[in-house]
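A single protein chain has been omitted from the complex, and every remaining protein chain is retained in its original position.
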Amino acid sequence: MNEDELILMIGGPQGSGLETTAQILTSSLAYSGYGVISDREYYSNITGRHSYIHMNVSPHRIPLDLTYPVKLLGAMDAETIFTHFNDLDKGGFVIYDRSVRGRKLDSIVSMPPITKSRIREVLEKLGIGRDAGSLIDYLVENRGITGVELDFRSFLKDISNKFGIVSTQATRYTSSILVGALAGLIDIERDAIEYGLRRRFGSREKLIKHNIYLIDKVSRQVSEEYGTPMKLPPSKLNVGELLVASGNDIIAMAKVVAGLRFQSYYPITPAADESFFLETYNNFGDKGSILVIQTEDEIAAINSAIGAALAGARSATATSGPGFSLMVEGFGWAGINEVPVVITYYQRGGPATGLPTRGAQSDLMYSLFASHGEFARIVLTSGDHIEAFYDAIEAFNLAEKYQVPVIHLLDKFLANSIVTMEIPDLSSVKIDRGEIVDGGPGYKRFDLSKTISPRAFIGSSAVMWYTGSEHDEYGHTNEDPVFTARMYEKRMEKLDIMDKEIPLDLRIRYYGEKNPDYLLVGWGFVKNTCLKAIDNLKRKGLKGGYLHLRMFMPFPVKYVEEILEDMDISRVIAVEHDYMVQSALAISLFTGIRIRNSIVKYNGRPIYVHELTEAIEKVLSGEDNRVVLTYGA
Amino acid sequence: MNEDELILMIGGPQGSGLETTAQILTSSLAYSGYGVISDREYYSNITGRHSYIHMNVSPHRIPLDLTYPVKLLGAMDAETIFTHFNDLDKGGFVIYDRSVRGRKLDSIVSMPPITKSRIREVLEKLGIGRDAGSLIDYLVENRGITGVELDFRSFLKDISNKFGIVSTQATRYTSSILVGALAGLIDIERDAIEYGLRRRFGSREKLIKHNIYLIDKVSRQVSEEYGTPMKLPPSKLNVGELLVASGNDIIAMAKVVAGLRFQSYYPITPAADESFFLETYNNFGDKGSILVIQTEDEIAAINSAIGAALAGARSATATSGPGFSLMVEGFGWAGINEVPVVITYYQRGGPATGLPTRGAQSDLMYSLFASHGEFARIVLTSGDHIEAFYDAIEAFNLAEKYQVPVIHLLDKFLANSIVTMEIPDLSSVKIDRGEIVDGGPGYKRFDLSKTISPRAFIGSSAVMWYTGSEHDEYGHTNEDPVFTARMYEKRMEKLDIMDKEIPLDLRIRYYGEKNPDYLLVGWGFVKNTCLKAIDNLKRKGLKGGYLHLRMFMPFPVKYVEEILEDMDISRVIAVEHDYMVQSALAISLFTGIRIRNSIVKYNGRPIYVHELTEAIEKVLSGEDNRVVLTYGA
Amino acid sequence: MARNPSTYRSGLWIDWCPGCGNFGIITAVYKAFSELDLDPSKTVVVGGIGCSGKTPHFINVNGVHSLHGRAIPFATGIKLANPELTVVVNGGDGDILGIGMGHFIALGRRNVDITVIMHDNGVYGLTKGQAAPTLKRGIKTKALSKPNIQDAINPIAIALSAGYTFVARGYSLNIDHLKELIKQAISHKGASFIDVLQPCVVYNNIYTREFYSERIYVLDEVGDWDPEVKSERVDEMMQKIDQAWRRSLEWGDKIPIGIFYKNPNYSTFEERLSMEVPTYLEKPPAKQVITTSEGRPIFTGDVFREFFSKYIIRTKNNRR
Partner (left out) sequence: MARNPSTYRSGLWIDWCPGCGNFGIITAVYKAFSELDLDPSKTVVVGGIGCSGKTPHFINVNGVHSLHGRAIPFATGIKLANPELTVVVNGGDGDILGIGMGHFIALGRRNVDITVIMHDNGVYGLTKGQAAPTLKRGIKTKALSKPNIQDAINPIAIALSAGYTFVARGYSLNIDHLKELIKQAISHKGASFIDVLQPCVVYNNIYTREFYSERIYVLDEVGDWDPEVKSERVDEMMQKIDQAWRRSLEWGDKIPIGIFYKNPNYSTFEERLSMEVPTYLEKPPAKQVITTSEGRPIFTGDVFREFFSKYIIRTKNNRR
């Protein structure tokens, strides 16, 4: 699509160093000034199941979208080839170890039978034998693909001999063979590789030395034989510094900036890495510290976070669906007690354990109405790492300003993809803690003279009460028929106040020209994929717009109504990672406007630009009003 | 309103025998052939806080609605008089102990300060002193009310002497003094009273004897002095038998009929009485038995119920909001595993602990989307005890037929109100367990060749697997991008199948004439209140319709669209016990039609016919499009 | 003829890390099931969530891969609905003693005839190595950014306090010993618990194979060790619990494995239920017919009237 961008993939078993490889590559490429996004797809498994890294490298922009086909496929094993051969573009390259040629599909135990039988069918249809060698030959002969066959063993033997490494240890270097081959084909410079290695391995000089030696060697051999067919043009990106971070990382950084002081969590994919980051970066010396605590379960996580918030700390917890499902009772307690607590909620495939390491956007409606009873809340979502950074800070400001619990709704796609980005501009970031008072004698925590009562912390000079029951102004239980309604109204009216006060820009954004030929509606991680698809279609003469929903509660009703009422609704398409098209449901719920076209994906894999582009055309042509995307492995 | 119906109230402190009194009165009146509804309002407290019974007694119908003003107020204490004096109708009677006259408002410790100050204001405005005596005098002088002043102590002394009861024990009979007075004013016959006592006290002959003696005595004294001014006309109801049951009772009975065999629960208001009923009535000898188990929490309740369902038992749990909030994770597990399990969900005031002993309808949207991820579910609601009975049975049939978890969404109003009703007709009740097979070798629990795969129980001849993760046909974890989507679709498509197959009558009902002047839309306990209000307005020449929503998932989209599209939407009013008007949100969500008028109540008290009637007129007059009701104590 | 251990393999590829202690556990399970000749269709393995929680998929008996921490409630529902089934729980230390602690205690209090096999690796394996409740304080395993700050739970002591009537510890690499424990636990009437020490080769670099091999000793080999309560006397029971409890405190140079406590004379929940409803065991919830051949309820109008007569009032009119 963008001919100067490079889409590449590395695949292999979990635990074989793929993540490290991705980090090294990303750092090296960033060092060379390229924009990179790197998505990691993996099973719920620690060792052995197939995993892969899917990267988009651009010399002229910071890509935040993913697409197929790939130009380069680095295979650690035969499973990678069987799984991804269809992902390769004409003229592409597949790098593999010569030993895989002999591997038969049926002998790959780590591949689930169901997947195997699916691939078997494809091979049969194409008349390809069931061994990786036949498949590679087919690719070379029929698809214009070049096979870069390497002898992994001899490389490993070489460093084993050279550095006196025992051979079982040497296999750890396998992934560097792929890095070397890629470096050769792409022509990543040696200093860039070295830089990438240093970032990853710090002062472990030996490791760096061995790796450089190996990468160098492979790289030279490969470019001698194949040239540098994938050589990237020099970067046109004019950035001197790049932040390289996953979604988990960037949110954690934002929380540090926001002044988070208490984070409780219970480990869960894909949220736990955020807390791990915070555990590592929790001590700022004289600038303060964050208490990060692993609790006994998610119930304790939310309730201790609430406790900390009552005492006056900026407080949060991070989780995903199963964890949130245990938090809903506490969430409601925060609601009735007007507690500013932030829940960073990374969606993954559901229901129940669902697809624990795969992405989804299927918890939207749940977030809007989770917990029994009614109370004001904020549900804020972010479209990419950059938005997520600022939103994560704003989540705390809004929580404290309006004294409501905030759900920051993200997803696995964001959590686990690593991107390069410009360093956030902190000069415009504000910390707004709302109206905080010291309390003093006679303090009324829920003073009805204001909808948002001045907040004193437990530990101030005041004495105050909180209860999960309906209460009076002091926080004492109250069942009086008149006053219960008044306190109820006080809480609910915040929704109106927030609706009036919170800047629209934080809640919704429109991208594209005026009067578009068609309009995509989406939220969260689909944002940049939509923008890229619109960009692609523009070249075909189709003028597209993208309505990016960011805050679902309070929902920007008027703005959405205005935009949608201006559009021919048959040219509006909701794009989402779920089945029910929940954003369209939300729009219908709040505005009564029903979007009837949708492009959805619910197999746990991200939406790719190429399939979205196609699907948009299909919908616009009237062929179908619902397209279910399925691409990916 | 219905001049021949009698609205009465008895009030007093919790723990003083009000419930017993209500049972005796209801039985006695039912024995005399009257239709009765008796609502109990109480604090979250065991002893001492104000509680009252509000009854509607009809000689010509079985009332299922409540209204004010009351004609008779029986007061156990001064608090009752302070709390309810405004509820009394002109020409009404207030029965009280002479000692209460001297009680001052300020001295009533059990009354919350907030309530006290509210009442103080009212008294001041009316120029009434702060003692009960002045208030009673005011009622007599200005409101045409008769005070029936009795000397409780002398009555108690009398039976104390007569039967040799120690005086501390004699106070237990206080409530019978009120029964006696009421019996006198209403002219309940002696055999009816005796019948009521016998039902309540069984073979405790002494107790019965003492009570009869006392009631008789009081009754005679009262009617000698006041006549029988509230004498009810003889019943025109032609029923030979009446079932007298609370909502909790009737659901439990229905579950017995339905073949429930496993009920797990964790105690919670207002659900626990259902399980207590089942514990008492769990052994049918050769007809079987129900295992009722009190678990360590609600998480264990839902998950053990699911376990029992997997083994083949009809299985359920009963709870309210806080409990359900702990069940959502398990609920999702049932969803992804297509487990037929029924959750009987009694709504109460929220959020969190909220108003634990008061009613609400604020968990509707939550029920529709509870738990992360997407899956087919049924959310079924019932408008009164009669509906609830049949629905409770149908819940199991639907759960098993479609292999989905079912939420039977009820509320505290239903749970705790005791009504007379005709004995359910069991001749048309069916038990449909869906397609059950023995399994056998190679059994696929999630056979994709059918949307609803034949179900074998664990323990049959088959071996099967279940997992909360996405799975293959055998129930083994599966992350294949193609097959995950297929299994996802299988589950979601059930929504369409159910939508097609489940009879409309179970999902929605229209009451009233064609082309009404206005339409009320409601669900659950508001049903009969709406019908009565419509009836009232009919006399004023207004033709009303009532659209009774019963099943919210799958939602009867077409039917609702047809009805509402036929109506002038400005003449449609949603009636509900919440703030956000969630049924209107649900309608907007599913149909895009936005109902803009609403009459809501969210102070935990039921909607009364008199206030609803007024509010409807207000809305129809265009004066207001949202009326918040607040009546009640 | 007993079924072969291999008949209990589900045939699925087992995706635990090479060298993981879980392989020893599942091998012992296969063997134990085989020697007990369990009927696969009458046996249920309930897993929690974690590496350990996947166990049910690898065994060719009914398998329920439940929710994190909730294996015990699922198992309880299954067992009580159909007590004829043999029900085994496999869960992680995080699963059973962390998030699932409340249920673990509840099972002990009930003494339902269920066997709990806890995969005790000291870490949260599947979420990449956080501290589990059995990891001692001050220990910093690989994936931790700092040494563990919480005290460890003593699984044996907690199980004894909770009321389990069979409490043992096994070691995943001592497969035959573990197999015997599993057999005994399953054969035991009542709630049984086996704490299985299980090296996690990826995340637990402290409680390794080497660590254990130097420390472990077998209780049965201690001269006068007798964990079994022989009478129904409370004092004997207390004495045996007490000795087990003291033994459970050993963790250092010497780590005991074997049976700590066993009381075959204690009433099970199922027996208690039978006292209430005598037909319970013969006609448990899952095995009752609840519909007539015409698909109608067993409760006909007449039965209903009789059973709920307390709630039915024949009105005066009717009586006259």
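Every chain is named by a letter (A, B and C) in the order it is written, and numbering of its residues begins at 1.
Everything below uses one rule, namely that contacts are C-beta pairs under 8 Å (C-beta built on N, C-alpha and C of every residue); 3 or more make two chains touch, one makes a residue touch a chain.
Nothing here was measured: the structure is a model prediction, and the numbers come from that model.
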item	value
Displayed partners of the chain not shown (whole complex)	A, B, C
Options A:Glu5, A:Asp87, A:Glu296 or A:Asp411, residue touching the unrepresented chain	A:Glu296
Option touching the unshown chain, where A:Asp432, A:Glu513, A:Glu565 or A:Asp624 are the choices	A:Asp432
Given C:Lys142, C:Lys230, C:Lys254 or C:Arg272, the one touching the chain that is not displayed	C:Arg272
Hidden-chain contact residue, picked from the options B:Thr47, B:Ser203, B:Ser428 or B:Asn515	B:Thr47
Residues belonging to subunit B that touch the chain removed from view	15, 43-49, 109-110, 112, 266-269, 272, 276, 279-280, 294, 296-298, 322, 352-353
Interface residues of subunit A (partner: the chain not displayed)	27, 30-33, 191-192, 195, 199, 235, 237-245, 249, 253, 256-259, 261-262, 264, 281-291, 293, 295-297, 299-301, 303-315, 329-330, 333, 393, 420, 423-427, 429-433, 439, 457-469, 475-477
Touch residues of subunit C, complete complex, unshown partner	98-102, 105-106, 108-111, 133, 137, 146, 149-154, 157-158, 161-163, 238, 242, 245-246, 249, 269, 272-273, 276
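Just so we're on the same page, only the chains that are shown with their structure count from here on.
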item	value
Contact-richer chain pair [B-C vs A-C]	B-C
CA centroid of subunit A to CA centroid of subunit B, Å	45
For subunit A paired with subunit C, centre-to-centre distance based on mean C-alpha positions, whole Å	38
Multi-partner residues of subunit C (at least 2 other chains)	49, 65, 67
Subunit A: positions in contact with at least two other chains	43-44, 112, 322, 352-353
